[in-house]
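The other protein chains are all here in position, but one chain of the complex has been omitted.
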Amino acid sequence: MSHNTFGYLFRVTTWGESHGPALGCVVDGCPPGIRFTLADIQGELDRRKPGQSRFVTQRREPDEVKVLSGFVMDGDGETMISTGTPISMMIENVDQRSKDYGEIARQYRPGHADYTYDAKYGIRDYRGGGRSSARETAARVAAGAIARKIVPGMSVRGALVSMGVKEIDRSRWNWNFIRDAENPFFTPDPDSVKVFADYLDGIRKAGSSVGAVIEIVAEGVPAGLGAPVYGKLDQDIASNLMSINAVKGVEIGNGFEAARITGEENADEMRMGNDGKPVFLSNHAGGVLGGISSGQPIVARFAVKPTSSILTPRKSIDTEGNDVEVTTKGRHDPCVGIRAVPIGEAMVACAIADHYLRHRGQVGRQ
Amino acid sequence: MSHNTFGYLFRVTTWGESHGPALGCVVDGCPPGIRFTLADIQGELDRRKPGQSRFVTQRREPDEVKVLSGFVMDGDGETMISTGTPISMMIENVDQRSKDYGEIARQYRPGHADYTYDAKYGIRDYRGGGRSSARETAARVAAGAIARKIVPGMSVRGALVSMGVKEIDRSRWNWNFIRDAENPFFTPDPDSVKVFADYLDGIRKAGSSVGAVIEIVAEGVPAGLGAPVYGKLDQDIASNLMSINAVKGVEIGNGFEAARITGEENADEMRMGNDGKPVFLSNHAGGVLGGISSGQPIVARFAVKPTSSILTPRKSIDTEGNDVEVTTKGRHDPCVGIRAVPIGEAMVACAIADHYLRHRGQVGRQ
Amino acid sequence: MSHNTFGYLFRVTTWGESHGPALGCVVDGCPPGIRFTLADIQGELDRRKPGQSRFVTQRREPDEVKVLSGFVMDGDGETMISTGTPISMMIENVDQRSKDYGEIARQYRPGHADYTYDAKYGIRDYRGGGRSSARETAARVAAGAIARKIVPGMSVRGALVSMGVKEIDRSRWNWNFIRDAENPFFTPDPDSVKVFADYLDGIRKAGSSVGAVIEIVAEGVPAGLGAPVYGKLDQDIASNLMSINAVKGVEIGNGFEAARITGEENADEMRMGNDGKPVFLSNHAGGVLGGISSGQPIVARFAVKPTSSILTPRKSIDTEGNDVEVTTKGRHDPCVGIRAVPIGEAMVACAIADHYLRHRGQVGRQ
Partner (left out) sequence: MSHNTFGYLFRVTTWGESHGPALGCVVDGCPPGIRFTLADIQGELDRRKPGQSRFVTQRREPDEVKVLSGFVMDGDGETMISTGTPISMMIENVDQRSKDYGEIARQYRPGHADYTYDAKYGIRDYRGGGRSSARETAARVAAGAIARKIVPGMSVRGALVSMGVKEIDRSRWNWNFIRDAENPFFTPDPDSVKVFADYLDGIRKAGSSVGAVIEIVAEGVPAGLGAPVYGKLDQDIASNLMSINAVKGVEIGNGFEAARITGEENADEMRMGNDGKPVFLSNHAGGVLGGISSGQPIVARFAVKPTSSILTPRKSIDTEGNDVEVTTKGRHDPCVGIRAVPIGEAMVACAIADHYLRHRGQVGRQ
């Protein structure tokens, strides 16, 4: 990736820090004639918004998006139609409450980017983590809302499949439940809610934090997107997911499990379907064979580490080289992985939209 | 990634199929004054060369590299000195034995890119897998041999840490053993050789195949390489590793394990060292904090799936849409993950070399 | 160039149309620690602002820039210090007076991008020329204000050297006069003001328009920036200048004149200077030899066509394919080339800043 831009034909450039005036992104290369509404974008943003349950940070960020360019209004006064020029979107920061950042400015929090940031730049905006803030991901979600419109018939959905040592039961997977008002976790397993809630309450009350694994599934992706090596579809999905804060691992299809089984078990057999397309008898590959989409659902998973913002004092050093004990106060997500679900969806949607255009450019058909 | 080029300032463009006249790469952006020998490159290529034990494919590919541009010879007649212009390297294909590709041309092997290749391009060079051949990785290894010279004091080493259901014992980790002549597996655990050998003999005799997990460790990487989001060092390492054939998952540091533990367990505590640099009390982060190198060893792992070239007949379809049973004959690696070790090293070395130059460009110091 | 982004390490992404809510740019890859003020940027913007004399459009665009990210405030409350993260700048559009765009929406103005825009996108924001508006250049000037700070000791200045059939007298060249309040033309020749004024008054009153040639000179550029072929410094300067609306030609040094003279006349002889650097006895090359800066002043010129917004009726067609006569009413610059001076400076500054960082990345010294 080049700087703060990702994608090749569907390109997203993001900017902004947690505590500056605003943050946003520029979506460049969007085809003309794509129809979307402000509500489409705002709806996605609201899914990752803090403050919606006791399990996420209580910061209040309305995250109201403005679209500043790249569209004309349809006659209905509501639908925006892309013109093919850059779509700029901005979200103003409103909850910049004044506080003393003295300790954060001086101490390197273990597990955070504080030390490495200084090692790189020699200067940093330490307020709220600066560019490393989870807040930056709002721009990704806004871009993803546009990306979702590019590939006709595509849907991209995500689910939290494990939190710390607790996992869902896949036999109870229910996509509809994920958007249920009673489900603060993006879990597809209704029975898991109580388990996760009890577990996370314990974590939260202890001032601790815990990681999670998120699974993203893209359906309706045509066969042929990607490339055999380099510019592989799964590679660019992995890169996009790894670009998210706190992500430490990515898998496609059965992922690391593929390393444990034999070729007989792993390869997905095929039969000819009635519609002239092959039917795969399994989907260990996660919808990507040799870097190119097969027409099966694309399946990717990523691991989010526990935030290092915890109440337990930890050993560290300060900017002057003194040994210190660091305790991170303030309003933090006990499991940042929860809100990573719509972010992961957005990043996968962007990767596929990009490859859809790239394929069309090189090969000229879908 | 853009087409068959990876890297941003240290850029590698690879080309070539398994059964064409040659394959190779162009390394562009190499600093001037880098000293290397043909033996440096050939030595790395020989590590991934087939035919070195009964556990890898018996194809004979001498993989003799030629350097065609981008250097002047030193007075010693042996050392090449980079001039800052593109370094072109070529490996001619010699083992293009004539054979009947009829079935491979007509049948889609399950788990291979045959079907998706046709879905994308509508045409393919089916001989030896074309561009999807493992042979393409020779170009990566050649490029990696140059990349290893860019960051002063850096070493990049890899090891096979599991094969199918068998794992090494990390308490016996011995880097020196990896280059031991008695070690056909790149395993760092001497006691594992017999275990892997017996296991893989069984796999091989059954005409089956098995996957593997490879771990790459880069030491001597200065703090400050990468970026907080996008162009993260770990992201580009993951992308580079995912660009390799048959890779289905990538982890940095403790990877997916990070999703299972708490913030207290996961964050690496720091103390001030005697040399004015922090000492980390653990390395769960794998040497990357917030996308930027911390000065600790960089640790990445990747999962290689079992090759789908197996003797057991599998259900599939042919190019005309008929249901068929496919059996893959010929000389194949029972565990392609073994030879992936030097490839993974090369890809990590390229990612770090690139970020070393990028950091120098933006920040102007190391 | 890739979409609406230019530069490789010092990257600028611009967005926005003439009549949308705002326009702006994201400057990515700026080194950390660069000090600038809002006044630095606003000052450059004010130089290209309409409405400053009767010779430019009378539209009122305050062009007030906001910096939204990528900096921390210095203790003086005025100086911004770049942090190395993306610098987002925005200029809100205020003069969006409601008017009937019926004819412009339906008729293709000859010489304008109206027809080709529709041929490409099938949809366009015809208000004020949409993305093709001269207003877009404000974003370039804002980015250029940052670029000017990157190379220590560099100054980039521009001058209008001809307007239609009228030319300056180079023997009277006076850089200081260009910023003189009595000089509405960015001409370096004081005696030319009356000539240009009379000439342009005639053009303006006739409802006509005229072109211009602009010369940009960058001094204090160190030797060694650029590359021998591709990524040549002069190539990227030319590309940047050609990316400006209405530019139809670019020259470096003596440019097209070089094609008319002999090798003896053209090559710049050298002698050794007292400071250990060569002294060139002439500068036909315009400061670039074989794509690489020589340490001499960089000299580039570009030709701006006359705007096609004129009062004289011209033959054209409308969106439904009917033959029509088009007359462009409204407030237009009789010579858009005048305001192109600060724009050209900005684009040259961006190109050099980018190569400065690229050189540092590859070679590691200045």
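Going by the order they are written in, the chains are A, B and C; count residues from 1 in each one.
Here is the rule we use: a residue touches a chain if its C-beta (ideal position, glycine included) is under 8 Å from a C-beta of that chain, and two chains touch if they have at least 3 such contacts.
Fair warning: this is a prediction, and the values are worked out from it, not measured in the lab.
Note that the absent chain touches A, B, C when the full complex is taken as a whole.
In the complete complex, the hidden chain is touched by one of C:212, C:298 or C:352, namely C:212.
The chain not shown here is touched by just one of C:28, C:61, C:92 or C:136, and that residue is C:136.
Of the options C:71, C:121 or C:196, the residue whose C-beta touches the omitted chain is C:121. Listed here are the subunit C residues that touch the chain not shown: 1-6, 8, 14, 108, 110-113, 115-117, 119-122, 130-132, 136, 162, 164-165, 203, 208-213, 223-232, 234-236, 238-239, 242-245, 248-256, 258-264, 266-272, 276, 278, 281, 285-286, 288-295, 303-310, 312, 314-317, 321-323, 337, 359, 363.
On the side of subunit B, the interface with the absent chain consists of residues 2-5, 11, 13-17, 20-24, 26, 28-29, 32-33, 66, 68-72, 81, 83-88, 90, 120-125, 130-131, using the contact rule stated above. Those residues of subunit A that touch the chain absent from the view are 9, 29-32, 84-85, 228, 357-358, 360-364.
What we mean here is this: only the chains that are shown with their structure count from here on.
One inter-chain figure worth recording: subunit B and subunit C are separated by 45 Å, centre to centre, where each centre is the mean of the chain's CA atoms. Spacing of subunit A relative to subunit C, judged by their CA centroids, is 38 angstrom.
In subunit A, 2-5, 14, 120-122, 130-131 are the positions where the chain touches two or more neighbouring chains simultaneously.
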